[in-house]
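Only one protein chain is missing; all other protein chains are in place.
Now for subunit A:
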Amino acid sequence: MFPKFSLRSMFHGAGGGNDIQWCFSQVKGAVDDDVAEADIISTVEFNHSGELLATGDKGGRVVIFQQEQENKIQSHSRGEYNVYSTFQSHEPEFDYLKSLEIEEKINKIRWLPQKNAAQFLLSTNDKTIKLWKISERDKRPEGYNLKEEDGRYRDPTTVTTLRVPVFRPMDLMVEASPRRIFANAHTYHINSISINSDYETYLSADDLRINLWHLEITDRSFNIVDIKPANMEELTEVITAAEFHPNSCNTFVYSSSKGTIRLCDMRASALCDRHSKLFEEPEDPSNRSFFSEIISSISDVKFSHSGRYMMTRDYLSVKIWDLNMENRPVETYQVHEYLRSKLCSLYENDCIFDKFECCWNGCDSVVMTGSYNNFFRMFDRNTKRDITLEASRENNKPRTVLKPRKVCASGKRKKDEISVDSLDFNKKILHTAWHPKENIIAVATTNNLYIFQDKVN
């Protein structure tokens, strides 16, 4: 039932333009406007099947939602996501040597592909990565000879007969346990983790270094990129994101604060300081401004599922790069060009430092990223159409089709348009995720998680 719907919608060019109608499905999180800082969502990630959706927050907590398996024939929507497991992944720590408090905020979550009944994910804060096992328990043994049902031990002398304990069903219990803790490998703040396609190793990146880990080994990691200069006065750029290639286990990329992306091949040398490819677009001189340098900083880099392309997000745009072409991106999409003239104000209120993420849909035909005023944008690479939608509780009746939004940059504002000056810059969508197989998206506002799906007839 699911495959039929999703195949059909995908076949019809599942686009973010006018091909798809996005409907509200669910919203998770507190309703009130008073946002507790610990509840601010800091990462969102679907697992490989899309059945599970994990969020991390500033308080170090991970919440996993599971999609219901829809059995009704006349279902009008796909299964809902309900809370599956909640656990405290990271706690605040204090580095006594440096007198530095280490935030518990979850920077990234990455799922491992499922190998058995249990699920595994990596979660990281600024300094420590943890491997979590999430497993279900729906049976428990009953009928012990030496123990009562409540656990108390029986007096052995009262045992007159023997029985074989059996497993009986119990209410489903989901347990999360930390299986590995990868610590003390990063001097600077971890911004990315990425699991290799060999499913044995993964990388973690901070501002100046990238380390390679084996999932089974916690007491050592290999440093594969180090851009720290001998003299820190000469520091001009930092690493902002890194990711392994989805298919080639020897290839990874990392982006920099200068707007460049370097592709490295681990076969070339142990230390991949010298890139194999350097992706950089020359700056448009007409766009040069006071803040050019900082808005060119790349906040996210994501390979397409095919591995042929990669997408980068800087402050104002999304760029698609062909791995075979280094000198410029093949596609550029302006997310909110109307902010270019407001950069000074955005610098004052710190919004210019916001790190937006981006994501691909399952078939790499549409890309999505967030913006301000709880807007998020989708760009259809085939039709070249784009759409702006809003994550708002005003549209929260299930199956309500979202109305496209439009921002009026200047001049006469049309009806239903919003002027740039009316945008709420405190309402920002930094984290979005797209289901790997279906047209279901998860969009995180400050402390709420919205789930939208395409209209199913």
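In this section, a residue touches a chain if its C-beta (ideal position, glycine included) is under 8 Å from a C-beta of that chain, and two chains touch if they have at least 3 such contacts; residues count from 1.
In this section, contacts and distances are computed from a predicted model.
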Subject >> Name of the absent chain as recorded in UniProt (options "Proteasome subunit beta", "Immediate early response gene 2 protein", "Transcription factor TGA7" or "Fructose-bisphosphate aldolase") >> reply: "Immediate early response gene 2 protein"
**OP:** Decide which residue listed in A:H189, A:R385 or A:K427 touches the omitted chain of the complex.
**Re:** A:H189
Original post:
Looking at A:D39, A:D265 or A:E293, which makes contact with the chain not pictured?
Top reply: A:E293
Subject >> Per the touch definition above, residue among A:M173, A:I217, A:L235 or A:L271 touching the missing chain >> reply: A:L235
Original post:
Since one chain has been left out of the picture, which residues of subunit A touch it in the full complex?
Top reply: 95, 98-103, 105, 126, 187-189, 207-208, 231-238, 240, 257, 290-291, 293-294, 297, 344, 347-350, 353
